[in-house]
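A quick write-up on the structure given underneath.
One chain of protein is taken out of this complex; the other chains stay put.
So that you can tell them apart, the chains are marked A, B and C in the order they are listed, and the count of residues begins at 1 in each.
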Amino acid sequence: MPQKPAAPLSRSTYPHFLRIPTRWMDNDVYGHVNNVVYYSYFDTVINDWLIHQGGLDIRGGDTIGITPETYCQFRASFSFPDIIEAGLAVGRLGRSSVTYLIGLFKEGEAEAAAVGHFVHVFVDRRTMRPGEAMPPGIRACLEPLVIDWPGSA
Amino acid sequence: MPQKPAAPLSRSTYPHFLRIPTRWMDNDVYGHVNNVVYYSYFDTVINDWLIHQGGLDIRGGDTIGITPETYCQFRASFSFPDIIEAGLAVGRLGRSSVTYLIGLFKEGEAEAAAVGHFVHVFVDRRTMRPGEAMPPGIRACLEPLVIDWPGSA
Amino acid sequence: MPQKPAAPLSRSTYPHFLRIPTRWMDNDVYGHVNNVVYYSYFDTVINDWLIHQGGLDIRGGDTIGITPETYCQFRASFSFPDIIEAGLAVGRLGRSSVTYLIGLFKEGEAEAAAVGHFVHVFVDRRTMRPGEAMPPGIRACLEPLVIDWPGSA
Partner (left out) sequence: MPQKPAAPLSRSTYPHFLRIPTRWMDNDVYGHVNNVVYYSYFDTVINDWLIHQGGLDIRGGDTIGITPETYCQFRASFSFPDIIEAGLAVGRLGRSSVTYLIGLFKEGEAEAAAVGHFVHVFVDRRTMRPGEAMPPGIRACLEPLVIDWPGSA
């Protein structure tokens, strides 16, 4: 059992939020959102930010984000038709990589029902290798999300 | 190629709308929302209505909706991070069954990008057989959605 | 309620089968495979055939298949960990389009638990318009699947 949360539990820590309504098919046979689906909330809040704020062009751009690891701790359950408020922060911003911190909250609740992290390495679409640095637009949209979080060494 | 739309193309025909944001993983390899996912928008707008307006209890209720058929015509594509406005109407309201009409619209557009129908038969959870009639709360929430649509014989 | 099956009910009618194991998350809150997921079985058996037998190159090829309509009738349910045997036939093979017929069978059963159709129009990836004709490799892999089916006018 995890002793330490993977990302901040407190709503006030997250600089950005996206509302993500659950879908009927998110529910599993036990009547709760399946654990797999939480990760689709993670990459939705992340990519929505990168596209809208960082100019990421997922179809034609030279740079794509690949994912070396993801992690989630589940503390309380969601059920359709809950609306999820997904908090996004950056715990570590490297030269060509970033570690996002994500907290998933029930509408209006102060403490996260799930927390996790998600790593992106930005690579050239053709070579699939990291470039010298991440594109300036991407970096610029991530900097305002950086928070001080000891777990992101 | 379909000659006749499966449900109304015009936004003004639908009595109810639900906003459904796309998710990153809805996109397929061609950069558009995969055709399968449209049906998850269908059952989300339908079940959201039944739960919120009709008192459907998906975990403990005596009545569940089973689905004998669904159908969708795809006219224009969506891509993440589009927000979909899902229009819902009822084309045929029977004793224990209902035929929903669904139109999926890009934000603010007048003509549907996809239209389809979805049939529910309400059955007893234990016997899996239709009862004498659908529960009064369900029927009451469906009646305001009924429109005149010739294809729903 | 459908009077006429959307595709053949009998296993012996289908020229090709693909085994598709269900997944844990295919199940919905009622303990059965969600209706949406049936369509993912449809496009899996179809695209698997096109890639393996027809040389479809989904990442770099000039031609892609777009989907103007899909339809499914649900006759009996599946539950994880069922293994589905997906039967594939072609009901109509046009100049640039094809109507597939699909039957989903429980392992070893003679009659389909679900039947449906799925239409592909092959278009140029850049213009998104149908070419003069579908690529010869695609056509060649579809011809052996053609069956006589009155519903596919």
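Here, contacts are C-beta pairs under 8 Å (C-beta built on N, C-alpha and C of every residue); 3 or more make two chains touch, one makes a residue touch a chain.
Only a predicted model underlies this, so the values are computations on that prediction, with no experimental measurement involved.
Undergrad: Using the touch definition up top, pick the residue from C:13, C:44 or C:63 that touches the left-out chain.
TA: Touching the chain that is not displayed is residue C:44.
Undergrad: Touching the hidden chain in the complete assembly: which of C:23, C:95 or C:125 does that?
TA: C:23
Undergrad: Which subunit C residues would touch the chain omitted from the figure, given the whole complex?
TA: Touching the chain left out of view, subunit C contributes residues 19-21, 23-25, 27, 31, 40-41, 43-44, 46-48, 51-52, 58-59, 79-81.
Undergrad: Suppose we count only contacts with the excluded chain; which residues of subunit B make the list?
TA: So the residues of subunit B touching the missing chain come out as 24-25, 27-31, 34, 36-37.
Undergrad: On subunit A, what residues meet the omitted chain?
TA: Interface residues of subunit A facing the absent chain: 1-2, 29-30, 34-37, 39-40, 42-43, 58-59, 64, 66-75, 97, 119, 125.
Criterion: only the chains that are shown with their structure count from here on.
Undergrad: Between subunit A and subunit B, how many degrees of rotation does a Cα superposition need? Round to steps of 5.
TA: The C-alpha superposition of subunit A onto subunit B needs 180 degrees.
Undergrad: With chain centres taken as the means of their Cα atoms, state the distance from subunit A to subunit C in Å.
TA: For subunit A versus subunit C, the centre distance works out to 35 Å.
Undergrad: Subunit A to subunit B: how many Å between their CA centres?
TA: Centre separation, subunit A to subunit B: 30 Å.
Undergrad: Using the average of all C-alpha atoms in each chain as its centre, how far is it in Å between subunit B and subunit C?
TA: Roughly 22 Å separates the two chain centres.
Undergrad: Residues touching two or more other chains, restricted to subunit A: which are they?
TA: 24-25, 27, 31
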